[in-house]
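A single protein chain has been omitted; all remaining protein chains appear in their positions.
Note that the chains are named A, B and C in the order they appear, and that numbering of residues resets to 1 at the start of each chain.
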Amino acid sequence: MKAIRVHAYGQPPRLDDVPEPQVTAPDDVIVKIGGAGLCRTDLHIADGWFADAIPADLPLVLGHENAGWVHAVGPAVEHLAVGDAVICHPNLTCGVCGPCRVGDDMRCTAGPNLPGLTCPGGMAELFKTRARAVVKLAPRAAPAEVAALADAGLTAYHAVRKAVPALESGSFAVAVGIGGLGHIGIQCLKAMTAASVIAVDTSEEALKLASDCGADHVIHADGQQAHQVRDLTGSGADAVFDFVGEDSTIGDSVAMLRSGGTYYLVGYGGTVTLPTLPLVLGEITLAANLIGTYADLAGLVTLADQGKVVLHSSRYPLEAADDAIDDLRHGRVRGRAVLIPG
Amino acid sequence: MKAIRVHAYGQPPRLDDVPEPQVTAPDDVIVKIGGAGLCRTDLHIADGWFADAIPADLPLVLGHENAGWVHAVGPAVEHLAVGDAVICHPNLTCGVCGPCRVGDDMRCTAGPNLPGLTCPGGMAELFKTRARAVVKLAPRAAPAEVAALADAGLTAYHAVRKAVPALESGSFAVAVGIGGLGHIGIQCLKAMTAASVIAVDTSEEALKLASDCGADHVIHADGQQAHQVRDLTGSGADAVFDFVGEDSTIGDSVAMLRSGGTYYLVGYGGTVTLPTLPLVLGEITLAANLIGTYADLAGLVTLADQGKVVLHSSRYPLEAADDAIDDLRHGRVRGRAVLIPG
Amino acid sequence: MKAIRVHAYGQPPRLDDVPEPQVTAPDDVIVKIGGAGLCRTDLHIADGWFADAIPADLPLVLGHENAGWVHAVGPAVEHLAVGDAVICHPNLTCGVCGPCRVGDDMRCTAGPNLPGLTCPGGMAELFKTRARAVVKLAPRAAPAEVAALADAGLTAYHAVRKAVPALESGSFAVAVGIGGLGHIGIQCLKAMTAASVIAVDTSEEALKLASDCGADHVIHADGQQAHQVRDLTGSGADAVFDFVGEDSTIGDSVAMLRSGGTYYLVGYGGTVTLPTLPLVLGEITLAANLIGTYADLAGLVTLADQGKVVLHSSRYPLEAADDAIDDLRHGRVRGRAVLIPG
Partner (left out) sequence: MKAIRVHAYGQPPRLDDVPEPQVTAPDDVIVKIGGAGLCRTDLHIADGWFADAIPADLPLVLGHENAGWVHAVGPAVEHLAVGDAVICHPNLTCGVCGPCRVGDDMRCTAGPNLPGLTCPGGMAELFKTRARAVVKLAPRAAPAEVAALADAGLTAYHAVRKAVPALESGSFAVAVGIGGLGHIGIQCLKAMTAASVIAVDTSEEALKLASDCGADHVIHADGQQAHQVRDLTGSGADAVFDFVGEDSTIGDSVAMLRSGGTYYLVGYGGTVTLPTLPLVLGEITLAANLIGTYADLAGLVTLADQGKVVLHSSRYPLEAADDAIDDLRHGRVRGRAVLIPG
């Protein structure tokens, strides 16, 4: 079958003919890929950023945002049938550790175990995963339309879900950075809470997308955005979701909060540098976020199935993966890029 | 000024000329009434149902759902100005007991202290309340449009707010009885949660109202409603809000729940009669509900100000209170009846 | 091996020689029994109470409160080793349904699947269960001392854990009925909350046990117990745990609550019969309880390992099961009866 593989770090991935994956363990599931999301993390993997921290056997099939239909199952899998439309959680989990037993499976102590990084991913015609990672979609669902929910969307949903108890009627939530995660975050906020949503970005096009996604207010980030948020909210926002996470957005986002508010760090790259005195006087909380659980992914695809969350994506044939990668590297992808096997 | 007063239990209330209320205590607030909701509880008061339990001095001005504009304030009131549009919480609270200090003021140990029952109410041109009971409305708000949120709406909001943590994406909430409370409850569920909302009523007109309010599914209560809810939800609803609370709806509502689900008793009148064995096997919770807090009322009027909750009401001049009472007694009021001083 | 089996409903169970259980499925676990708790439910099973609702193949090995050491494991079981001290959760769960995925495995949609009722139990030398039901004990633990935590203790722990957020400093919790569940419940309340604990029972011996378990106050149930609780607490208890659940204790327990308090129904047998008006005026919650989750059992055995929860039990050789049953039927067992294979 066709698959997109990294042969050497720093080299473009190649379209190869590879053997089809086979069921070998009782809980194996083979998925016929309907769409595989292309993520900035894939570029980092291909570029070798993780080569030391999480060594992989090359060549490696990329792809951790995978959706399609069940193609074959191992003998212990009774709740999935061939033909079921499915989306795959990006972490393969053990099911028996403490975190797994309370539903906090994203913290499985046997992992991380990530297809497309530690084992073959889903940029291929067929993809092998395990029963515990498979979320059923509604029968009529189009896997290619939701594939990118499996990582980008999941992280945004997970952060928003934590904030639900604090986002009561009359509260304000700010989304900083309206890209692949941010536009899902806004829709989750509108679907799951009564908060008024303020979108902040440097790009007018991004703010247009924010409005389309339901943001109640948009603010052009011109250096005065924290002041503008404080003016709009009166005493500051209850929650700020930073989908960028660079040095510049961190302090700025914290400055948007009311006393007792929470800063949700979603994007990353920068360094948190904050004196303790204002943190204490404002009783600020900083909550970092990492992917989400199996149940989070199930909740998110339900919102998508109900039309409350719509993922903006651009499709490429699997054979055109190099075009997609090139477009992503040069900021030419609108929404998320999704690869579609022929 | 004009006021509607009960002179003798069982006799129709009368339109009287009475002296205007005066500021006598430091935290008194006099409100010029924009609208006073007429509630079935007013009929019960006039009929003498509470004569023994909560004796009142007759004649008594009715009215516990009051909204208008600040007319005068006592010397200790600094956060309200004459002319502010306001709605009045139906319980006068002490501010210093344990429940008041944690925001649970509906359980103020000095009460209940209810205008229209234990002191003069708001079916009048002017109404005296206390600073702690006054919620500011948006400057442009029309008090007559929101007056009935102060009791009927508040109770529905309060019950829904309790359920928010359990009503995640993919969950189902049922509203049983789509009248004055139920139609607010549906709108609160849609504004505050990601749950799918199922409305159940015996009346097609009520179900039409439910759909207008955003219900995702409507079920005509023909005796099979619990079965229909179970079919629709797969394993039962996560939450059922019983806005009726008669013997017939109680058991029926509990039968709609999934294992681990919660029955919210809002309406009342009947008796809960349930064997313990199925309660335990289903690990069912029954949560009774009573009005709501000051903060609940503030949250609800914010939803109304944002257009997320719209109260259906019928207006009557204050002088036509007897017509309104007659219409309410005979089921001829559409939405909530609101009395408007001339 | 030796096993205690029911051959006919209504007949005393018999000590039989039966074949040893064998690993047949990948996640099977065979446990060498260190102790098997004898529970009133076992009498009900032997008496045929469940014959219609949950038909079993006779003869049936009894025993759903099982602890011991791992004897053999199936090929998919990697986290357990032969010789590990373990206790077994009384429900065999699927691991893939919605409730299982969020840690709410006691509501597994594939069950209930209960050893000692729907498949062979643990009143035997060896017992076959599944990996998902096995909780590891500390290496030095004595399984016979904790076996009865697997059902009786688990239910008490589960109910108390729900109440933790409401049982802050200054709160009052009442335990009604200080037997097998109640004495564990008191210890859990003391270990997990800052509440003052009031024990209520008709027996002075039970109240002595309550004091030994850490109860702050004991009240002899002489008909005035609700009044006494109200006097002691000022405004009523925040939580009442009814470990009896008979008609007489239900209304009495609810009468002990403060406004806004919660009644935890743990024992059962009676019928809840409560008019809605006082429930609503007091905004009372009734929370029924059923066993507990895998994580609950893990939490409880940790408390036992730390010496915070001590189970009072009486040991019988497995061969003397008929004596134990006879003692239990006649109220002669002190604490929980535990059967110990020879």
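Please note the rule applied: contacts are C-beta pairs under 8 Å (C-beta built on N, C-alpha and C of every residue); 3 or more make two chains touch, one makes a residue touch a chain.
Not measured: the values here are computed from a predicted model.
Within the whole complex, the absent chain has one touching residue among B:Lys32, B:His64 or B:Arg132, and that is B:Arg132. Of the candidate positions C:Val240, C:Ala298 or C:Val338, contact with the hidden chain is made by C:Ala298.
Touching residues on subunit B toward the chain that is not drawn are 26, 76, 79, 94-98, 101-105, 131-132, 294-295, 298. On the side of subunit A, the interface with the absent chain consists of residues 99, 104, 106-107, 109, 235, 245, 250, 259-260, 265, 268-277, 279-290, using the contact rule stated above. The missing chain lies against subunit C, touching residues 161, 164-165, 168-170, 191-194, 196, 298-300, 302-303, 306, 308.
Here, only the chains that are shown with their structure count from here on.
No other two chains have as many C-beta pairs in contact as B-C. In subunit B, no residue reaches two or more other chains under the touch definition.
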